[in-house]
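All protein chains but one are shown in place.
By letter and in written order, the chains are A, B and C; residue numbering begins at 1 in each of them.
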């Protein structure tokens, strides 16, 4: 498939309507034209014109309603529209501490392949990352008899301070370099458009599309991995801040002149709850065998804490209290409908404990109305990757719709 | 003028277009129909129909472009539209610790009367507040030869936890009662629709409409009065949270197990920077004459701090450090384009000091991009009242537009 | 009785032996000369000479052993020595927040009169204090048919920073003036020698002589009244520091940049546990009726805390945690055999709670040896006064023994 070109120009009103239509079809699964007109407030005539373009472009197809199969042509009024799954193949990649995870999805959002590969080092150069991503995409597409060139769009999520609009990485714990125009660099090395974002924002997107936040307009996702991430969704949109530097929950200060963070500042939440913060306490007071890995030492800490060893418990307990205080601050500022604590590792149970939930309730502003729901959602890197794929799907749809407009 | 009725039904697409048109005319001052069509993306025919309704309803009038006066009828292409100032008289009231301030504005937003009256007590019953508000409106309208019945809408801002959409006061330091349906109560006592909001949100609105935030889509206003307030504007809209309980900046926690707040929780920012927090430290360590007022004692504190008295300086210095830490947290979460520190009192200079601004810069996430601009805007209760009037103007426009739709 | 003169010269070795003998007789009640020689390591001949002087001076008398009555003269080996109770009448006064308490004791330490009088104000001038003390002594002696002139020595304990050796008050919460040579001032106004000390040191003396610390050489007494006091006994002697400014437990810092103390510094223990510290939190978060007394408001706080009211409990709980931390620090520095928590008021139960005791155990250096015993001793001002009387008894004995030496 010919590469979709970015930057054709600004979306006009008709573009917005087209995007709205695709989005509506995707969330509905299948839907009749008349219902599309009703939901969007656009005239049925316009909807008919727009969807005709989409069918011709191969993005959309007609189905007999209720069957999920392409319409046989009989019974016009019962004809609905659905997305054509094979219209585009999309990839989502999550860059983790030690691994790359990829998910391939079709244009309907159905997962068609998943793959995980070790990352050559915890921190790599941007160029090396591009090479490793290309190899991973090659391996994943090979599983389904396709090639990297068949992918219409790639979403990439990584930790750090990332300006998603500009495709620019201010800083990432996964990269050896700072201030990298990573999207351009990846697009130069790969045959498809690339959509880059902070990984927590992609978790937010995944939660919104196929997780705990379906149907919720205002919610916050907090993620725990090596550090603490946050995705904010306001009125259905991921909130990104002005410079792409917002949602830095891990670096909100919870103690004046407090513990030193790896960012060089004092009192950051991460300096109390991130893995390195737990380890520097554990290493001093519960010295393990020299040379054992950080992961092993963390696991020993968690086991000891669960077994009631006082020092280990003191370490996880203080982290939990600080975490609760930070979460309560988010609720006090945003008053969201829903707060999702999202993480892959069962080991961090202490951060999702009843104690934390109770502390949040105690520290939010007390009114005669129920506090926000707090949901705990444990999942793995594949779900992060799926969020990245969803992000790519949005981006590709946007590009495809703009091309429709040009061709129209 | 007949009372505009609330709750006629949900706005449909055409309503939204009408509101958009009024809003565009208001911000432009005057504007030709063809420019309205271009800016809104709505067809010129529709714009012509909509504005005709408005002219007939007396909301809008034609002017000769560039003159600001009603059009003489010659030279059709040069005819523009403007709002009719005398279409509606609107009132905005700010409920302060000891005073009520009112501003009357016409439908163009021009101030036509201002008035201040002492409040009978720092905390009053909702019923008493209604009586005092009515008396104030009577006095203010009398100045311009009108009566309370001539007011089309009233905006009221007060401190506290307020659900603006529901018109409900969870809690306010100005009221003796909690959980009050204050909007309904005021509307029962007054002849016009009432629009109620947290006062800091109204400052945000005022900053947006005629203050430091004109043209800025994402900004935060932090206000200092008796307590600490915050208004968040995201993508041009005041963000209110799910239960109307968001933006509780004063109750974000800055210290685990810290100083006790009057809300009953520990470590709230207010427990370090609010007047009561400063006073409880000053009263213990620098005892003044018994019986002197809180205001006098605060002023003595501020004078002593400025004169370099060590204990007084220690009090204001710690408040400043905590305040900076709280503000840095806001920047770390929102990454706004602009942060406005807004307050009426020169005495709180230490909270707007270079030291605070430097501390914010040191405590935000460091990237190779300039941090948000921080502006300091000192103003008085009249500006808060003007924000309340602007809020009423929006509400009245909304109601008027809906009536057009019904009449249409 | 002729006034005993101070400052006759330094004690020589023989003086020390005489003091040792009196002290031994007092603690034994009655004791044979041969046992005195054995206990002191002084030759029986010297003991016989010394005690003969004392009998002639009227300080000591012979008793038939086991009877407690003066010896009849028969059965020389059975003769013991005891102090002559009527040798001296001694007074001890405790200056409290609102009251003066006096105890009169005879030279054996038996209480012969007690009296309490209101103090004219919480803080008085040194001159006024002298007048009130004289009146109180007059009233107390009148009860037993004696006069102020019959008192051989007066011990006075008051809170503050006091150089006991110099009889100098650096600062006291009971006095309107600072830097007062209070002992000289009282001696000029009264007919007997005066022995002045910090009240907590006198509690330590009382505990040592007739309280919980009998027979213990190394212990610490911590007192809770308006503020926090401490008396340190090392090797049987009250430790006073170089300038009389030691044992300022209440002003040890428990938090960097912490709560403001009335001394003007930050983070002092008193700023978390003293009455004023509890009240400034209670007044903000649980406002009572204006104008009620501090005592009433404190009592309401304590009742509410005991009833489980969360904010009240938060106030006393934090005070208790800080108190435990301060006490653990004392143990970590001194490793005393015994720690006595001594206070008059049942209301401060939360500071003597099992929670505090457990926290101390958790925060002292852990070794395979039992931690110091912690005893809780609740008593009233009369016991403080008795400590003051004991202090006077020591001082008078010292003067009397020196006179013996001169006369010898």
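Everything that follows uses one rule, which is that a contact is a pair of C-beta atoms (placed from the backbone, for glycine too) under 8 Å apart; a residue touches a chain by one contact, two chains touch by 3 or more.
Being a predicted model, the structure only gives us computed values, none of them experimental.
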Inset, instruction - Name every displayed chain that the left-out chain is in contact with. - result: A, B, C
Inset, instruction - Based on the whole complex, identify which of C:58, C:173, C:191 or C:246 touches the chain you can't see. - result: C:246
Inset, instruction - Based on the whole complex, identify which of A:25, A:119 or A:259 touches the chain you can't see. - result: A:259
Legend entry - Among A:45, A:284, A:307 or A:406, the residue in touch with the chain that has been omitted: A:284
Inset, instruction - Sort through A:300, A:318, A:361 or A:378 and give me the one touching the missing partner chain. - result: A:318
Legend entry - Listed residues C:45, C:307 or C:365, member touching the removed chain: C:365
Inset, instruction - Please give every residue of chain B in contact with the chain that is not shown. - result: 256-257
Legend entry - Residue ranges of chain A at the interface with the undisplayed chain: 257, 259-264, 266, 276-277, 280-281, 283-285, 310-311, 314-315, 318, 321
Inset, instruction - Against the chain that's been left off, what residues of chain C make contact? List them. - result: 12-13, 41-42, 161, 170-171, 178-179, 218, 230, 232, 234-235, 237, 239-249, 251-256, 263-265, 267, 321-322, 325, 328-330, 332-337, 362-363, 365-369, 372
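Everything below uses one rule, namely that only the chains that are shown with their structure count from here on.
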Inset, instruction - Round to the nearest whole Å and give the separation of the Cα centres of chain A and chain B. - result: 35
Legend entry - Distance from the mean Cα position of chain C to that of chain A, given in whole angstrom: 69
Legend entry - Length of the line joining the C-alpha centres of chain B and chain C, rounded to whole Å: 62
Legend entry - Touching two or more other chains - residues of chain A: 256
